[in-house]
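Can you keep this structure in mind? I'll have questions shortly.
Every protein chain except one is present and positioned as in the full complex.
Each chain carries a letter (A, B and C) given by its place in the written order, and its residues are counted from 1.
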Amino acid sequence: MLDLVILSAVLVVCMGIVLGLTIGIVAKVFEVKQDERIELVEEELPGANCGGCGFAGCSDFAKAIVGGTATPDQCPVCAEESVEKISKILGLETEPNKVKKVAVVLCGGDKNNAKFEAGYNGINDCKSAVLIGSGVKGCKYGCLGLGTCARACPFNAIEIKNGLAVVHPELCVGCGKCIETCPRNLIKFVPETVRIHVFCNSPEKGPAKKKVCSVACIGCRKCWKNAEENQIIMKGFLARVNYDFPPPPEIVEAAGCPTGCLRRTDGD
Amino acid sequence: MAEGKKTDIKLPDPSKLIVSSSPHLHNGSSVRKIMWLVILALMPSCIMGVYYFGFAAFRVLAVCVISSLIFEYIFARMMGRNNDWKDGSAIITGLLMGMLLSAGMPWWVCVIGCFIAIVFGKQVYGGIGFNPFNPACVGRIALIIAFPKMMTTWVPTRFMDKSFFVFDKSLLSPEKIEQIKGMSHLPFFHSVIDGVTCATPLGVVQTPFKLGTATEQLVGTVTDWQHVWQYAIGNIGGCIGETSAIALIIGGIFLIAMKVIKWYIPVSYIGTVAVFSTIVHFSMSPPALPGMVYQVLTGGLLIGAFFMATDMVTTPMTCKGGIIFGVGCGIITCVIRNWGGYPEGVMFSIVLMNALTPLIDRVTANRPFGKKQTSKTEA
Amino acid sequence: MSQEWLAITIGTILVNNFVLSKFLGICPFLGVSRKLGPALGMSGAVIFVMTIASFFASIINNFILTADISFTIGSYHIAGNLIFMKTLVFIAVIASLVQVVELSLQKLSPPLYASLGIYLPLITTNCAVMGCALENAKTGRGILYSTVFGFCTGIGFAIALILFASLREKLDLAKVPKPFEGMAIALVTAGILAMGFTGFSALVK
Partner (left out) sequence: MPVTVRLFRGGVHPKEGKELSCSEPIRTAPLLDKYTVILHQHIGAPPKLLVKNKDKVRKGQVIAEKAGFVSASVHSPTSGTVKLVNCHGPAGSHTPAVEITSDGKDEWDDYVKSDPDWEQLDSNECRKRVEQAGIVGMGGAAFPTSVKLSPPADKKIDNLILNGAECEPFLTADHRLMLEEGEKILTGASILGRILGVDKISIGIENNKQDAIDKLRETASKYSVEVIPLRVMYPQGAEKQLIFAITGREVPSGGLPMDAGCVVQNVGTAAAVADAVRERKPLIERVTTVTGKPVCNPGNWKFRIGTPLSKVLELAGGIKKQPAKMLLGGPMMGMAQYSLEVTIMKNASGVLLLDEDEIAQFGSQPCIRCGRCVEACPMSLMPGTLSQMIESEKFDLAEYTNVMDCIECGSCAYVCPALRPLVQHMKRGKAEVIANRK
């Protein structure tokens, strides 16, 4: 019995030496210089070669990260520290925390108070709808309510309420995915602390807006008069909250917006 | 703008107009219409099946259709597509499932088959239009793997000469019988050995051929014209729906005439089987494998070629692709039938070619108009 | 003779497909089948590695492991063979072989490396290669026979992988319900594909 144990030990040792030498020699002979960061990144990756990132294994993924075609967080297995370490290797400093920003849909025209001029029959998608008759909503700047932004939101923070997209600020993490989906450019990033908005985005003249929407900003300037200078900015017939220097929430009651376009979001 | 107020001329009310993308006309076709035409086309062979196998066949068909509809309804609703079950596709899957089973099948096997077909064959992929495999084929294959004995035990028709295709042990020498018994783990042998009721001609006849034990007598029996007529009208053992060749061909031609299916898949499929089996039949030293007429008319080839290989969702879109699909199915069917472990290869061949469909689609995509000026025009 | 070769080819590619009927090499089968392009690369790499791995493994098996050893050192008399070491030996040999191949390809043929190279390290963990070598050792096949077997196994793997990748690409367009998204539906599909391949069972005895 012992003899075979010894023999196996000899075999393993021999094999180790032979194979080790072969690899060593081959590695020296066929050495190719490559970006050393790739190796460093690869070390941080789990090395399971699971393919979960969509690349063929960890080393391919590491190359993609260094090449800039992938981001470290694409790896479903990596711990957060590794992701951070990888970012450091690449010199991608995570930005210092700023004031949290959330998205808000600057339109108040739902099915009841905004006019739809005709029936729409087509894809249930805002981006497709604007290609057909510019969307059939009377207001050419208002929310179409077909929910493209809601589907784009990975956190289910946008709800379509009666044909109007509404962001739930407590669910919104500020990833900004919805902003580029809106064909009307209605979604804006605002500081989370500001809970007062002018829910209108139409630059048209007051009477024209009034014709198609009962909650449009008609440019009466009541809020502007009641606010301190620069807290509300007037752009033609459209009032805008100055998010860098927001007016106090009480201004809503003080101004008494005739259409209810200036509203607080913390009340409801 | 000025409205027409001065006269009694009526103008359209804009708010009642519908806005949609062009085109504003449609030829009136619909998925539901297609599905009901297929159901209609399946009717002749269903009726023939019920006629031959009696109430038992009707029971199997009914269980399959109803359970398919119920599964479709439940799962489509669970996945938020409330109207899916209405389009009739579940009825087709159910009917096909039933038609591919023996009339003596217990009800719970039917239900399991339909569950696999509807849920794993279709609903988990997102319902109609997204399933890569033909649901009925998936259900049937799952059953043949799970219940091999049941799936290869057949009920004779009401009008059959009971001894007609019952395996006749006298055709074989005693040592051959021993040899067969030794191989009875193969899925189709028990029916042979036990002589249970009746085997499908394909199963029973191929066994001796595969073992090289077929005698002149058997070859004679198979190619007898009187028997060919029996295959054609369906007075043979087998599944409920695959027996009557004539009824299936009527249904298939109806679908082709109604432009629901394209002619090239069934034609290339059946044609390949015919050519392939003829070549094999004549190229091998006797006793050879069963000949062309026999291969085409018995077994699930016709129902597969007309109703399953033509399923739009799982087959290539172009004509070229369809022909490749049909030829591939034909070759795989013949290979499995003649040399494989299963007596029937139609379902396997369709599932395998379904798996190839994305690749075929990719290879056979039409040349877009105006791409590559060098190639010849194809008006 | 030719029938024997036909049997081994058909048998390995269709009937005893390593992926779909022996369920070996599932890791790359599921991992690298998202897109057809990488699947093609992986297939090429697997065929390549399996062929040479089978070749080397069978050399080692035939000349070292199965060789009867009998000699005396001092008072010890050693006799027997080392066949029980095959798993360990094959692991080491295949792993280092892959390394060597990868390193040399990177230098010698950058285009080939670009298309295969990134898949090579993945193969180290591919149990199908190991399975192939062990299968050869178990049946005691000759070197040529083993190499052909390895090559055919690779082809079988490639066919399964390419089919599966094209199916998954199609599934990308499907509206798969949430609970079945991703790997779940891929596994269901693989299952159905495997069921389809059972049709070839008993094709070759």
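Basically, a residue touches a chain if its C-beta (ideal position, glycine included) is under 8 Å from a C-beta of that chain, and two chains touch if they have at least 3 such contacts.
Predicted model only: the values in this text are computed from it and were never measured.
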The chain left out here touches which displayed chains? A, B, C
In terms of residues, what is the contact footprint of the unshown chain on subunit B? 1-4, 7, 9-27, 29-31, 33-34, 87, 126-130, 262, 312-315, 317-318, 361, 365-371, 373, 377-379
List the subunit C residues touching the unshown chain? 172-173, 175
Considering the whole complex, not just the chains shown, which residues of subunit A touch the missing one? 117-118, 121-125, 127-128, 131-136, 140, 204
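In this text, only the chains that are shown with their structure count from here on.
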Report the chain whose mean Cα position is at the greatest distance from that of subunit C. A
Using mean C-alpha positions as chain centres, tell me how far subunit A is from subunit B in Å, no decimals. 48
Can you check how far apart subunit B and subunit C are, centre to centre, with Cα atoms defining each centre and the answer in Å? 35
At least two partner chains per residue is the criterion; list those residues in subunit A. none
Under the touch definition given earlier, write down the residues of subunit A that touch subunit B in their complex. 116-122, 131-133, 136
For subunit B, which residues are in contact with subunit C within the complex? 79, 120-121, 123-127, 129-130, 132-133, 138, 141-142, 145, 186, 332, 335-336, 339-342, 345, 347-349, 351-352, 354-356, 358-359, 362
Where on subunit C does subunit A make contact in their complex? 27-28, 30-32, 34-35, 38, 41-42, 64, 69, 76-80, 82, 85, 88-89, 92-93, 96, 99-100, 103-104, 106-108, 118-119, 121-122, 125
